[in-house]
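Missing here is one protein chain; the remaining ones are kept as they sit in the complex.
Up next, chain A:
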Amino acid sequence: MEPLRTHQGLVYPLNRTNVDTDQIIPKQFLKRISRQGFGQFLFYNWRYDENDQLKTDFSLNDPKYINASILVAGDNFGCGSSREHAPWALQDFGFKVIIAPSFADIFYNNCTKNGILPVKLSENEVQKLIDHATATNYTLTVDLEMKTVYDSQGFKANFNLADYPREMLLNGWDEISVTLNYADKIEQFEAQHVVY
């Protein structure tokens, strides 16, 4: 995983609440057996019509968002299915940071394991960002070391992220290697733990 310390990027506003992982990546694309190449299917049913043509009424298809790397959305983002294909698709499409008032637990976790930074801000702050990004080409900077989000016009907000995922993201660590350092402890545990 690539380390992520600060990120500056164009914001894409998705003004919807309860965006579930079935929307982020519909099931017909879950049949692949490698991690790559899911970006093309991101928000498929919103981006494409029955004939697999790009829809003009879905904002992400607007060429002005083509280089967006920060997604800002409504409450309870990533609810539903545990499919990690959702963060894989977001990442492959180019998103590195997702900002919302709240996230579903599994999705939130899945993001941090894939080098995507999930940022929780208040409803008010999120609404401001959505309004800005809808009106203009809007760039934000996210600083994971300082746990802040800011723009060049004076917007600034702090966010929280637990130390553990933060350290993982900052260093781009492979979690399994970290855990395997505890192999002895796992072995000791197994020696006294009975499972029927």
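Heads up, the rule we're going with is that contacts are C-beta pairs under 8 Å (C-beta built on N, C-alpha and C of every residue); 3 or more make two chains touch, one makes a residue touch a chain; residues count from 1.
Note that in this section contacts and distances are computed from a predicted model.
The subunit not displayed here is recorded in UniProt as "3-isopropylmalate dehydratase large subunit", chosen from "NADH-quinone oxidoreductase subunit H", "3-isopropylmalate dehydratase large subunit", "Cytochrome c biogenesis protein ResB" or "Potassium-transporting ATPase KdpC subunit".
The missing chain, though absent from the display, is touched by one residue of A:2, A:57 or A:163; that residue is A:163.
One chain of the complex is left out; on chain A, the residues touching it are 15-18, 20, 22-23, 26-28, 30-35, 45, 50, 74-76, 79-84, 87, 102, 104-106, 109-110, 113-114, 162-164, 175-176, 179-180, 182-183, 185-186, 189-190, 193, 195-196.
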